[in-house]
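Yeah, one chain of the complex is gone here, protein chain that is, but the others are all in their spots.
The first chain written gets the first letter, and so on, giving A, B and C; residue counts start at 1 in each chain.
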Amino acid sequence: MSLFLLALLAAAASGVPGLFLRRKGGEVAAGLLGLAAVLGLWASLRVLSGVPGGAVTLRTASLGAPGFLVLDPLAAFFAIPVLLLSVAGALYSLGYWEGRRGNTPALRLVYGLLTASLLMLVMASHALTFLLAWEGMAITAFLLVMAEDREPETRRAGWIYLVATHTGTLLLFAAFALLAKIHGHSGFAALPTGLAATRGGTALFALFLLGFGFKAGVLPLHFWLPPAHAAAPSHVSALMSGVMLKMGILGLVRFLSWVPDPPIWWGGALVALGALSGVLGVAFALGQHDLKRLLAYHSIENIGIILLGLGLGALGKSLGNPVMQTLGFAGALLHVVNHSLFKGLLFLSAGSVLHATGTRNLEQLGGLGQRMPWTSGAFLAGSWAICGLPPLNGFVSEWLIYLGAFRGLGPNLGPGRQGWPVVILLSLALIGALALACFAKAFGAVFLGLPRTGTAARAHEAPRTMLLPMGLLALACLAIGVAPILFAPALGRVADAMGPATGAALPALAGLPMISLVALVLGLLALLLWRWLRPMPRRDDRPTWDCGYAAPDARMQYTASSFADGLVRGLRWALRPAVHLPKVSGWFPRPTRYESHVPDPILDRAAAPALRFTVRGAALLRIAQGGALPVYLLYVLLTLLALLVWMVA
Amino acid sequence: MVWLLILVPLLAAAVAFAVSSPTLRAWILPAVGLLHLGILLVALAGWRTLPATAWFGLDALGGWVLLVISVLFCICAFYAPAYLALRPERDHRVLSTCLLGFLGLASLLAQARHPGIAWVAMETTTLVTAPLIYFNHNRRSLEATWKYLVIGSVGIALALLGTLFIAYAAHMGGLDEPLQYTRLMENASRLSRPWLRAGFVLTLVGYGTKMGLAPLHTWKPDAYGETPGLVGALLAGGVTSCAFLALLRIYAVVGAAGEGAFARELLVAFGMLSMAWALVFMVRQTDFKRLLAYSSVEHMGILVFGIGIGGLAAKFALFHLAANALVKSVLFLSAGNIHRSYASKQLPFVTGALRRTPVSGWLFLLGFLAITGMPPFAPFLSEFNIASGALSTGHILGGTAFLVLLGGIFLAMSETVVQVVFGTPSTQRVRTPYKDAPATTAPLIVALGLALVLGIWMPRPLQAMLNHAATTVDGGLSARMEVQP
Amino acid sequence: MMPDLLIALTMLSNFSLVATSRVSKAIQFAVFQGVLLGLMPLAMGLGRHFHIVLLAIAAVTVKGWLIPFLFRRALKQVHIQREVDPYIGYTVSLMLCALGTGLSLVLAHNLPLKPGTEYTLLVPASLATLFTGFLLLVSRRKALTQVVGYLVLENGIYLFGLLLVEDMPALVEAGILLDLFVGIFVMGIVINHIRVAFDSTDTRHLAELKD
Partner (left out) sequence: MVRSLLPTMLQVLLHGLTVLLLPPLLPGLIAKTKAVMAGRKGPPVFQLYYDLAKLARKQAVFSRTTTWVFLAGPVGGVAAGLAASCLVPFGHTPAPVSFEGDVILFAYLFGLARFLTILSALDTGSSFEGMGAAREATFSALAEPALFLGFAALAKATSSLSLGTMLAFPGSLTARFTGPLILVLAGWAIVYLAENSRIPVDDPNTHLELTMIHEVMVLDHSGRPFALVLYGASLKLLVLGALILTPALPRAPQAWQNWLAFYAALGLLAVAVGLVESSMARFRMTKVPQFLVAGVLATGFAFLLLLV
């Protein structure tokens, strides 16, 4: 525990020296975060290996239950991605951000604070400490999103994010208030049996689902996410998407772990939301042209997968089906870590692309694979993992959820419940296929083929400080993917937190070592075939075969939009793409352009209009403050009369 | 002690009026502020129980409010010299005099044990603060002053009638003057109900006008918008607190008489209405000083709402009094700095404050986040506990509305604040000599620091005092029982 | 007997206040009303209490001499005679005033007096005067007339105060009276400033600040 607190302090202080140092501030910050990572990981791993972690009680002006910060397995588990990604981001920023912008020291400071509040959040075991860390996280993240506040786009994104996160916080206010009413104190504790079925339990579930859903970016509460992730500096996007969203999941997980007897429909609701976020998330990703927005929508999709897992676990818990429970929760939790790893990797490599070319627009990139081989390798690894393809980590967590869902089919769950596992199966399959298409599009458009613009042609490989963290994350992905069995015991211990000894069964899964085996076979075969191809006679000075057309150039190649076109058309009913299709007429039509983009369903079609409406309404009421003193006095008189009459009546 | 607290500032006011050198006069303010705070602390340290018939004296509630006002005054006073140095063109003889006068009258009000005296103090406060609003001596400030004066006087007159009604309620109950609060509360059961209710309604409207509860708040945006941030801070944190205290005294009597339910309904209703009304006028508010004024209306609403809920919420409403005063001072003073620097307080012209006046910009942003309930600042504790108090005592509807309104207000306020603070300063604005200097920012930082500390830790005696004050307000125990030394 | 007569006169003056269009007349009525109320305690036969006599004298001096003096000064400076186009016309004002009086009777009916009090008219009269003052404040444009309204409103309150005059602490009474005076005084000053700034005391000019 003390180690962990030390790590927390180191993280919080990481930006401070930079304020006073003229040079090397970034290196110091990275070093401190590295120290924090070492200490924190050591502490967390000890806890995950079964050593009991400690608890700390803070004194605040408010009365409360003891144990304001507790380092339990859940906390340790969620701390791991935090530490990994924050240090990776700090390293990355050395090459990505340092020296390029004016506000670097402030940014460093806030980045450290964000890490610290995240570390505090995972340990929080009391409403006040939780909200404290929660808001600390939200506000520091807001400041980081605002890093480039010279662009109006960034300011808009930051504001939307701020409003969304605060709304979520207010919902949490209400939730914790109800919780305090139930417990009599604001500490975290298991709920009494039978409460979940009451109206209070329902309200609690709804409030937590909404409050944490805002942060996790569950559809339809996701609308703040794409703009914010696109606007933030890439290493911040990595941290936000990789870790901050997961704090919403952490909240849900903690809540579910308190409930001994969740009603069936809770699991159902989670599954439904998961399916919605998963499928629509990836569908909307397909329609994006902005690389970082695309990744942001994929975060929504992965949150959906996690929710599917949680829902499965909750169903298992309420049906008393330990296998479903274990596999569901374990899969969801593992996917939390996995997603933070590969999504961090993806955002970092997207950052290098942005760094090298200065644009995020897929249609202006291309052919970067030859110019930045390492970055393209990193992005490929990330895509590989996020599509859940073996032998990387994404597959393992999805495999656990699949397995749980299939197992849920076996025993007869009773009328109306059979559907849920199938929903999970189908949405996972669909998500997998669509994600594959989407990342084929993204990777192809950015790294393959010919550069579509001069900037893309002049791109350069990123510096080592940026490549190193990507490499580390990629290795982590590979490790989990190839040897999942190594992580099973820790995972089991965390899953135990979700209910009586559920996780114990996990390491016993025969599949995990087998996956490693198949992965090895796969690698071996690939190696052999590669060796066979190497010595072949070859010449590579020819243009691409284009059916007899001699000089193919970049303008002829398939664009990202046309790649996704088929699917976007297929999903027209959901995506409602805005297509700008000018009429071409006359014998010699003037040059024209075809555009299509997919606006966000909530932000652009619901939230913004609603806001405009409200503003207009408020403008109408402004006359009440018209400036005429007699009118103001009339208000006083009328209030008085009204009250007197009300009193008499 | 009692008289020192009142007379020191009043004498200082006379001195300030006499002194001719502006700088010297400016420095009287912080000196007296510190002195007053010191005396107050000594007075609070050495509690003794007051006799029921005492005309003056400091009980937990009055002590708490006066402490808040005194601290607030110190912050503003330490800010004043630097600010007044920035305005050499304006003679501040009247300003300084009135500021000090206000401090003295606030002390009088806080220690008055008789409703009549409390009323006199309140009325005089109105008259003393009117010239403050006219500091800028232009048409706009004149209009603001006029409105403040007329609406305030009318309101306070109604409060007088209400006080008389309550006196008559006692008279009917065979209870005769002198009617100190203590006597009133101890014999509350004998008061005649109809007169008591009518009296409370009148005092609520009267003192509510001074507090700025919607729809009686109409003078507020004009007054706060046209005065220097310095005065705005004192009005928003000081005068309103005085009115709130005067109202609480009556409320305590009403509660002690068993008419609490009736009063609570009214308070909750006023709280809701004030928050909603403020929200409407915060939407797309381009003048950030008026924005702060409406935020003040909102927080007056939160205060009465908390009191109306009672129990935990009432305690944290009193706590919110302090939190609000501190953070509001930060907001008003930093807004004043930004105003100085841009020579404008209108939105399209004021952007990128973080770049033009970094310290004030950050203070403004942090102040905004603090006032909207971001932990670990003090307002978070109060707003969270008021909400949870409401929800856990069965006021589901009220609590929900409270949270919804908070959300809406955040939405509206943040839009303006983000535009003011972030972005790049428009280039064609006139350059003003103002630059952030320690003298104009240090007091703000101290205030924000206090708000921070208050949010995390509170000294035991202070907690005890707060608890006693809360019980006093709820009419639980008569004002005679004091915090022991 | 005597008090009731005075009260009746007060209520009459209310009506004439809202009916008159001349500012100077309005002021005279207000002052007249003030003096009536100042004499009230003596009429109620409380002459035996020394402090009440003092109070009466003070009230009469303030309301009958000081305040009129202030008003006349202000009137000379702003040299206006009549309240042209008020927000609410005179006839309507009269009706409203009557309505207010009726309402105050209803309210007073709901506020039972201490058994054995002979001045049953006192409460309705004071409320009616209060409403009249409000009516003037709300319906008139000239700053001066609004001050008159404020004065009338205060009169109403003073009238109710008479119910308690016997055992009201002199300190409080004096304070109230002083405050009234200072209040009017400050308003006078502000009006003067307004005249200088806008060279008119029409409150229509005072509507710059709004949302």
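Assume a residue touches a chain if its C-beta (ideal position, glycine included) is under 8 Å from a C-beta of that chain, and two chains touch if they have at least 3 such contacts.
Note that this is a predicted model, so its numbers are computed, not measured.
One chain is not displayed; in the complete assembly it touches the shown chains A. Which of A:V51, A:A429, A:L475 or A:A578 touches the hidden chain is settled by the complete complex: it is A:A429. Of the candidate positions A:G31, A:G54 or A:P390, contact with the hidden chain is made by A:P390. Touching the missing chain, out of A:G50, A:P152, A:G358 or A:P373, is residue A:P373.
The chain not shown here touches chain A at positions 366-367, 369-370, 373, 376, 380, 384, 387-390, 395, 398-399, 402-403, 406-407, 409-411, 418, 422, 425-426, 428-430, 432-434, 436-437, 439-441, 443-444, 447-450, 509-511, 514-515, 517-518, 521-522, 525-526, 529-530, 532-533, 536-547, 552, 554, 556-558, 562-567, 570.
Here is the rule we go by: only the chains that are shown with their structure count from here on.
Common neighbours of chain A and chain C (chains touching each): B. When chain centres are taken as C-alpha averages, the shortest distance to the whole-protein C-alpha average belongs to B.
Per-chain Cα centroids separate chain B from chain C by 31 Å. Across the assembly, chain C contributes residues 107, 110, 134, 137, 146, 203, 206-209, 211 that each touch 2 or more other chains. Counting only residues that touch two or more partner chains, chain A has 622, 625, 629, 633, 636, 644. Contacts from chain B toward chain C in the complex involve residues 114, 116-117, 119-120, 123-124, 127, 130, 134, 139-140, 142-147, 149-150, 153-154, 157, 160-161, 164-165, 167-168, 171-172, 176-178, 192, 194-195, 198, 221-222, 225-226, 281, 285, 290.
The touching residues of chain B, when paired with chain A in their complex, are 146-147, 150-151, 154-155, 158, 197-198, 201-202, 204-205, 209, 215-216, 218-219, 221, 266, 277, 280-281, 283-284, 354, 369, 372, 374-376, 380-381, 383-385, 387-388, 391-392, 399-400, 403-404, 406-407, 410-411, 414-415, 418-419, 422-424, 454-458, 463. Across the complex, chain C meets chain A through its residues 87, 103, 106-107, 110, 131, 134, 137-141, 146, 203, 206-211.
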